[in-house]
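Moving on to chain A:
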Amino acid sequence: MLLLEDVHTHYGKIEALHGVSVEVNQGEIVSLIGANGAGKTTLLMTVCGTPQASAGRVLLEDRDITRLPTSEIMRSGIAIVPEGRRVFPGLTVEENLYMGGFFNNRTQNEQGIRHVYDLFPRLKEREHQRAGTMSGGEQQMLAIGRALMSKPRLMILDEPSLGLAPLVIKQIFEIIAQLRDEGITVFLVEQNAHQALQLADRGYVLETGRIRLQDTGANLLANPDVQAAYLGG
Partner candidate 1 sequence: MVAQNFRHALFCALITLIIAWPIMGLKLTAVGTEITVVGASAFTWIAVALAAVIVFLFQLFRDKVMVGLGAVTILDRLADREPLPDEKRLRLENIGLVLLIAVALIWPFFVSRGAVDLATLVLIYIMLALGLNVVVGLAGLLDLGYVAFYAVGAYTFALLSNYWGASFWMALPIGALLAALFGLVLGFPVLRLRGDYLAIVTLGFGEIIRILLNNWTSVTGGPNGIGGIPDPTLFGMEFGRRVKEEGNTSFHETFGIAYSSEHKVIFLYLIALVLAIFTAFVIRRLMRMPVGRSWEALREDEIAARSLGLSRTGVKLSAFTIGAFFAGFAGTVFASKQGFISPESFVFLESAIILAIVVLGGMGSQLGVILAAIAVTILPELAREFSEYRMLIFGAAMVLMMVWRPQGLLPMRRRHIKLKAGG
Partner candidate 2 sequence: MQDLLYFCQQLINGLTIGSTYALIAIGYTMVYGIIGMINFAHGEIYMIGAYTALIAITGLATLGIAWLPLVLLVALICAVIVSSSMGWAVERVAYRPVRGRHRLIPLISAIGMSIFLQNYVHLSQGSRNIGFPALIDGGFQLGGDESFQLSISWIQITIFVTTFICMSALSVFISRSRIGRACRAVSQDLGMANLLGIDTNRIISATFVIGAALAAVAGLLLGMYYGSVDPLFGFIAGLKAFTAAVLGGIGSIPGAMLGGLILGIAEAMTSGYLSGEYKDVISFSLLILILLFKPTGLLGKPEVEKI
């Protein structure tokens, strides 16, 4: 589904990724974990084309998307729930969802919104509330809902648990599992390694711009090196 081959990415002068290869197969949940500043978000954003990889290739369903502009990549079956949620604060919940389905026709949007409200009844209650006034957990639900509106085949989530209460985190992870059951491939970046790996079919550990470990989720969870990667050897 998604394939990164020896990807290097620079932010200005800093090389943030030093040759990363990752593969996400159809129907999987793949978790990418790693400490702060390891380059996890950079890796996700490279898939989206901001910034573009300076070397290597990114393939989506066997199509080379390395050099495409972001807006075009995001119209080819990928949706992202970015770090910090980034809902449009001045738009209502409903308007945010419409923005997610910007390229849909009216009936598709109506179906999509109904589907999102089924998944998150909470959002239905807040339909006409401005997104900026909602709690972090609600915003996270909205961000996921907005991403679902474009009916993506691959969904990328960047730290969906960041700054949320444990109960809400649990709920979010349940939804992610549900997305897989609906046939959406999930590529998940998390600091919250325990939960992310429990859920994942496979996982990668990123350390200072390089993939250090890759294995099934369960194996990584049991691996003492994972803890070391976080708290220093």
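The candidates were selected such that all candidates are chains of the complex that A comes from, given by their letters.
Everything below uses one rule, namely that a residue touches a chain if its C-beta (ideal position, glycine included) is under 8 Å from a C-beta of that chain, and two chains touch if they have at least 3 such contacts; residues count from 1.
What you are looking at is a predicted structure, and each value in this text was computed from that prediction instead of being measured.
One candidate among 1 or 2 touches chain A in this complex; it is 2, while the rest do not.
Residues 48, 50, 70-75, 79-80, 82, 86, 88-91, 95, 98-100, 102-103, 146, 150 of chain A are the ones touching candidate 2 in the complex.
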